[in-house]
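Every protein chain except one is present and positioned as in the full complex.
By letter and in written order, the chains are A and B; residue numbering begins at 1 in each of them.
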Amino acid sequence: MLDHGTPRTEDIATLIASRRPGHSLPAALYTSAAVWHADCDTIFGRHWIAVGVTCDVPEAGDVMAIDIGPVSIVILRDDDDKLRAFHNVCAHRGARLVPPGRSVVGKLVCPYHQWTYDLDGALARAPHMGIDFDRSLHHLKPVALRDIGGLLYACLSDDPPADIEELAAVVEPRLAAYDLRNAKVAFEQDLIEEGNWKLTMENNRECYHCASNHPQLSLSFHAADFGYDPEGLTETEKAETNALLDAYASYEQYWRDEDMPFEAVEHTVGWPTNFRTQRLIIAGLGESQTPDTRAAVQIPLGQARKPWMGDVHLWGINSWNHVMSDHAVVFTAFPLGPDRTLVRTKWLVHAEAEEGEDYDLETLTAVWKTTNAEDAHLVGLAHRGICSPGYRPGPYSRYTERALDEFASWYVSRMQANGY
Amino acid sequence: MLDHGTPRTEDIATLIASRRPGHSLPAALYTSAAVWHADCDTIFGRHWIAVGVTCDVPEAGDVMAIDIGPVSIVILRDDDDKLRAFHNVCAHRGARLVPPGRSVVGKLVCPYHQWTYDLDGALARAPHMGIDFDRSLHHLKPVALRDIGGLLYACLSDDPPADIEELAAVVEPRLAAYDLRNAKVAFEQDLIEEGNWKLTMENNRECYHCASNHPQLSLSFHAADFGYDPEGLTETEKAETNALLDAYASYEQYWRDEDMPFEAVEHTVGWPTNFRTQRLIIAGLGESQTPDTRAAVQIPLGQARKPWMGDVHLWGINSWNHVMSDHAVVFTAFPLGPDRTLVRTKWLVHAEAEEGEDYDLETLTAVWKTTNAEDAHLVGLAHRGICSPGYRPGPYSRYTERALDEFASWYVSRMQANGY
Partner (left out) sequence: MLDHGTPRTEDIATLIASRRPGHSLPAALYTSAAVWHADCDTIFGRHWIAVGVTCDVPEAGDVMAIDIGPVSIVILRDDDDKLRAFHNVCAHRGARLVPPGRSVVGKLVCPYHQWTYDLDGALARAPHMGIDFDRSLHHLKPVALRDIGGLLYACLSDDPPADIEELAAVVEPRLAAYDLRNAKVAFEQDLIEEGNWKLTMENNRECYHCASNHPQLSLSFHAADFGYDPEGLTETEKAETNALLDAYASYEQYWRDEDMPFEAVEHTVGWPTNFRTQRLIIAGLGESQTPDTRAAVQIPLGQARKPWMGDVHLWGINSWNHVMSDHAVVFTAFPLGPDRTLVRTKWLVHAEAEEGEDYDLETLTAVWKTTNAEDAHLVGLAHRGICSPGYRPGPYSRYTERALDEFASWYVSRMQANGY
């Protein structure tokens, strides 16, 4: 606040109110530092944010520190196998307790003055503080944490939105067969996109850009799944689209018979917790998002031993996921600044799958490594263009960018619900 | 605005009003981020700014993207050989249309979603937008562009200053003989000076610093052309100055006979479009700004086949130029931040001159490459000093820094004329 003058809240509110439905956001909502701080406070500070996967901390004493905007948190598994999260800040002089990434601990010991916390956050030892010092007043500040089907969501607010239960109710059964909780992280990639986090999310919510920009992804992905202009198709495209519709008819019958939930569930405008899920057909040979569209891992995830399971696709506020029979790809996006966003990608495989034996790491990761790099380039182009006074909010396609329009509407309503 | 609090305009106005004539500007006019943004909006946003040369885009379909502060524009030659400029921002989701530097296109195709524009800015194709989408509402935003004697000036304002006609009336005939429109760019250098753009311009408008800092330039340049204290000269300097005055008498007679305009024309305080031009004698052997003061290029520019044509010197708001019989050097300065300025230098030669045959590139570029590096160092020293609270606006020499005083007065008046 101190570094941004007073009228910020009102200015942001005016800007938010000026958003024109059906159009991309006013420039400053993407580019302003004040808005970025407001986004960190509001969107990332008061909503359920995807932070990782259960198998990031598979054993008691496993600890992982991650940053959500300016906030560092520790996620850990305590001695009773319970997952917990805390602010990564010592209650004494504020030092970071745990270094970035993963580590293993008995207790949490602050490196500065050895204040020592149990894994439930209680202050167990504080040297030199005197005989009358009440340690119970100085526990670690807890952070709300939920494990939903092996995906971890944290909420920094003391009053987390209750509708996380709806995400759990929809997603838990859909992911059950894949047993992601007992999977392992085969590979993790951090990539910085030179753009606002909302551009990262917009980019992910449409496949309008796929055909021209993602030749490799397009082998396993049906861009038409994300909408198309029915009157703008060439004859060839019409034929392809009709074939895809036919395929869905068959697949959905199969999925229904095999008891695999597939229907699209959208939980967006009007709710704090924004998500969408649907089971999608994988293109080509239909098995996995790999260069040859075949499964990359010999051992399927969990009980996912059936063919044609497709891709359980799940979007969230700062995340997107593709869960397939042989592996899952989990993406989380964290704001680093108005014009910088971290995209963290994790490839999950069965815990017993061995690299080099059961899967080739390059084959497993090739499609999304390539696609991530292409998307980073596009997000950078969008951000740089929007920084120019020549930018005016442009029209979203009602066919291929409806989800972006809804994401923008959701963003506006969440900011307004939180005082802007 | 959002990131800078409210009272900015008033504060800047106060600061501008506090400028003391005959003295350098108050520190914050050089160092403040708020002022820098105001400069971008006002000076670079509402005046005619030098952006390049006609021969940057010699053929239909040639495109060049450049940044003017936070604004990226595209300059191109359309299929009818007409020069045009647009904001480099797609009307759809704001992505940069064209990468930095030069490229060749048939149409302008946005890399993000393939919105496609004709070279006149009309939106020719926008996939998936639906049958009722009115493309005519989504053309590229044009930018005013003028070609004056082969030098390009752009104005980002919708209401460009009309006095560009005076620049055209004065400069067009002076440059006619050199035919810069049909020259070619033999070399281009981008150099970042660690100082405010106004310090870059001040540095260029005096040669008080030349004798001690530019030994190489001084071989072909008469520092006395830019003023001297008549009472402070040593006997040797007096003799040199008298010799130069005699030389001008002879040269001017010759220039008059040969119909080469030479008189100084100053169009500074009181006008939006700030320029000064004069034909100068080249020192030494008098041919060109090269290490040995001889022409560096065998083929003269245009019809510049006469000896002793000297140096047509032209200053502008963000530019300076030296046009000689064998080559021209065109400098443009663009603000990158309060303390960073891009200086772009282009060496122009006859389109048919071949490197290695008709000119040696190192000989052609040596003087100004060296001089630019020296100037960058000086601008950095000035900027760092001005950042210190120990700085007070200092007195300009009435003899050697009159042009700086006028530039500062022009700056103050232009900011005031635009609401500060």
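Here is the rule we go by: a residue touches a chain if its C-beta (ideal position, glycine included) is under 8 Å from a C-beta of that chain, and two chains touch if they have at least 3 such contacts.
In this text, all values refer to a predicted model and were calculated from it rather than measured experimentally.
K.L.:
Which of these touches the unseen chain: A:Ala13, A:Met129 or A:Ala247?
P.N.:
Of these options, the touching residue for the absent chain is A:Met129.
K.L.:
Tell me where the left-out chain touches chain B, residue by residue.
P.N.:
4-8, 11-12, 15, 24, 27-28, 32-35, 202, 208-209, 212-213, 227-229, 231-232, 378, 381-382, 384-392, 394-395, 397-400
K.L.:
In the whole complex, what residues of chain A lie against the chain that is missing from view?
P.N.:
So the residues of chain A touching the missing chain come out as 1-6, 45, 70-73, 86-97, 111-114, 127-131, 133, 138, 141, 156.
The rule we apply is simple: only the chains that are shown with their structure count from here on.
K.L.:
Distance from the CA centroid of chain A to that of chain B, rounded to the nearest Å?
P.N.:
Result: the chain centres lie 47 Å from each other.
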